[in-house]
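For this depiction, one protein chain was excluded, whereas all remaining protein chains were kept in their positions.
We just call them A and B in the order they show up, numbering each chain from 1.
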Amino acid sequence: MNGIEKDTQPPLEAERTILHPELAAPPDESPVKNGRRLQHAEGASHPIHPPPEREPQPRGARIRGNHRVDQTEAAERFIASPAHEKMHDERLWDLRGKRDRQMHSIPEWEELRTLASAIKEHTLTHLDQYLEQFEQNARANGVHVHWAKDGEEHNRIVHGVLRDHGAKTLIKSKSMLTEECGFRPYMAAAGIEVIETDLGERIQQLDNEDPSHVVVPAVHKLRGDVAQVFAAHLGTDPMDDDVHHLAEAQRQATRPLILNAQAGMTGCNFAIAETGGITVCTNEGNADLSANVPNLHIASIGIEKVIPRLEHLAVFVRLLSRSALGSPITQYTSHIRGPRAGGEMHMVLVDNGRSARLEQDKFWTSLKCIRCGACMNTCPVYRRSGGLSYGATYSGPIGLIIDPSFNRHKYSALPFSSSLNGSCSNVCPVKINIHEQIAAWRQVMAENHELTLIKKAAMKAAGVLLAHPVLYRAAITSADSALNNLPRFAIYIRLNAWGRHREVPHAPRESFHSWYKRNRSVP
Amino acid sequence: MSSRDEILGAVRANLPKLERPLPQVPMFDAAAPASLLALFKESLQDMGGDFLDASPGEDPLQMIRQRLASTKVVCSATPEVLGNRALSSIRAPRDLADVDIGVVRAAFAVAETGSVCLTQHSLGVNSLGYLPQHLIVLLDPADIVVNLHHAYQRPEFHQGHYAVFHTGPSATADIEGVLIHGAQGVRTLTVVPIVRAANNPTQ
Partner (left out) sequence: MRVGLFVPCYVDAFHPDVGIATLELLERFGIEVEYPFNQTCCGQPMTNSGCHAESAATEALFVQNFERFDYIVGPSGSCVHHVRSNFDSIEQTDIVRKVRANTYELVEFLHDVLKVEAFPWAEFPHRVAYHNNCNALRGIGHASMSELRVEPFSKPLDLLRKVRGIEVVQLARPDECCGFGGTFSVFAEGISSKMGHDKVRDEMQSGAEYVVSADSSCMMHQQGCAERAGLPMKYIHIAQVLNGASS
């Protein structure tokens, strides 16, 4: 294969990768093959277990209409629930580690990323042509193709199709696009019963909570939380938190709903212009059940999902599951070009702000996103905050750069929930410069008066102080004044914010300026 | 103006005016191993699938038949294996809900990932891949390609409406990363190497 053959494993491969040793669990009942513990799908590479005492599940950000969402407040509540926070952090860090091991096993890894990015950028800069080609081929295969400007129209169209078929029950597989569209609340109001078939999505649906991660929707929940949800809705034993029992309970409860559903809905990972078909990747096979059991299949497709040809699909399928979960491929990779025998298929192509984002100089490349979640897994802020703290459809690094384009004011604080460390951009399989876009959004917020008054005042004061040498030196001249008069901008924010969980820096005898003046000549 | 026209119009107006050529994708097959079957087997097992190894002298078909002998409902889409639920009797996909074991033949397989490709042709009824509790997949070792780049050159993706890679059984680890087999689809997937009969060529 092309690429560097040299060993790229870190020289001092840390045997110890677990930060919270108290979570390490003895060898568990996970399936084993050839003496190796299996860790495909989203399986953890080593067993971890929360402490036995149950802790209430921390809930997400407080949403009040169009008010600015306060991510840090919700994050602090997550952090204050240590059993949840540590499991969440350790589990997602493990997925990051699994991703790294896949990367090291593929010599052409960086070349694949470059190809994936280039294919997406080419497609997006020619998007109209590829959309037209896709639609033409889909129609030729017997698919009904609809176009929706926004989420509301998507929901109306789907409702119309269901109504035309007299369908009142709908099973669906995971689709972040449908979350964006507010699909479930709309259908509930319209009297259509929607059943999520993905285990994580189903848990969240039953608990009346949004998914917290694009790939593992209930990653913020501990088994005890799931046991409580299932006890309330499936009639299982609230004290039985054995994961195998819980999964089996959901399988048994959902199976009849699948068999009797009148319609099925899937999302779409990739839409191939060349064939007019879609590719859907799942580990459970629930997209295949949703598409093939009922007579009616509806696929919701974001217009940015188009790629030109099958040969390009190979690049993305090789990168997607490796980046997301650290396994070479999902258990099911389904290629659907048209209705099954005896069935009918509809596609809804959705814009919902994507065409507008295409015009944005600094942000259009966020449309390359293939929703793998690798950025979330590596983000040190996300892992400690939980996805629900962002109060938006998309969380983590990609959320910070997409959500403000849906509602700039409501999500104006999100770009500040980042330390700008840049790990996200490095794990992104399509090379979105996420951390640079986060910084660029900060500038947009500042220029559009979306900073909190405190922040704005602090920055103004800092800008004046730091531009005037005499003022500046006066502020830091002596040890006492250095610490008693923290740089002026620090005074303007919540007092002693630094000191809540940290000691303040020690006072030096004198500043460098003073030392230099005393010991060296100043012209 | 229809939504279609509005959307396409907006896209056209907003296309970034940047040079972004479509790259050539290599086949990445220079380091293909000598035995694709061995790599396929290892990849399959890493993904939770089973591989039926017949010892010399043993007939894999016999082994399958022995396993099926004690099974209540078997539905086979292959001429080599006889089930007791005829595909021709299926009127709706859900009619396969009580099948214990489904038997299908893979159109081809991918060594890199351990995947078998099933098509509407090999499944007969698409839900045969999902509703049975277990799936047995016959695979001709000559039908194994080295990686996904080769896989997507195959004709199966231009024929029929449905082609799917199965890589091991249905699985999830949505709860605390604990791996579960049989999340919503089949609980086990077993691949059995059996050469295609002369009168049963690939498509």
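A few remarks follow.
Here, a contact is a pair of C-beta atoms (placed from the backbone, for glycine too) under 8 Å apart; a residue touches a chain by one contact, two chains touch by 3 or more.
Values in this document were obtained by computation on a predicted structure and should not be read as measured data.
Within the full complex, the chain left out of the display is in contact with A. For the chain left out of this panel, the touching residue among A:23, A:75 or A:246 is A:75. Of the listed positions A:44, A:229 or A:451, the one in contact with the omitted chain in the full complex is A:451.
Of the options A:44, A:143, A:214 or A:427, the residue whose C-beta touches the omitted chain is A:427.
When you scan A:17, A:136 or A:260 for touch with the missing chain, the hit is A:17.
Annotation for subunit A: contacts to the undisplayed chain at residues 4, 6, 8, 10-12, 14, 16-19, 21, 72, 75-76, 79, 85, 89, 93, 100, 103-104, 106-107, 109-110, 378, 380-381, 384-385, 415-423, 425-427, 439, 441-447, 451, 455-456, 459-460, 462-464, 466-469, 472, 476, 482, 487, 489-490, 493-494, 497-498, 500-506, 508, 510-517, 520, 522-523.
Methods note: only the chains that are shown with their structure count from here on.
Subunit A and subunit B have Cα centroids lying 28 Å from one another.
Residue ranges on subunit B touching subunit A, taken from their complex, read 2-4, 6-8, 10-16, 18, 20-23, 25-26, 28-31, 43, 45-48, 92-94, 97, 112-115, 120, 126-127, 129-131, 147-149, 151-153, 157-158, 160-186. Residues 1-2, 28, 30-31, 33-34, 36, 38-44, 48-50, 87, 91, 94, 107-108, 111, 114-115, 118-119, 121-122, 124-128, 131-132, 141-142, 147-149, 153, 197-200, 203, 216-219, 221-223, 226, 243-244, 246-247, 251, 254-255, 258-260, 275, 277, 283-286, 288-289, 291-293, 303, 308, 310-315, 317-318, 327-342, 349, 351, 355-356, 358-359, 361, 364 of subunit A are the ones that touch subunit B when the two sit in their complex.
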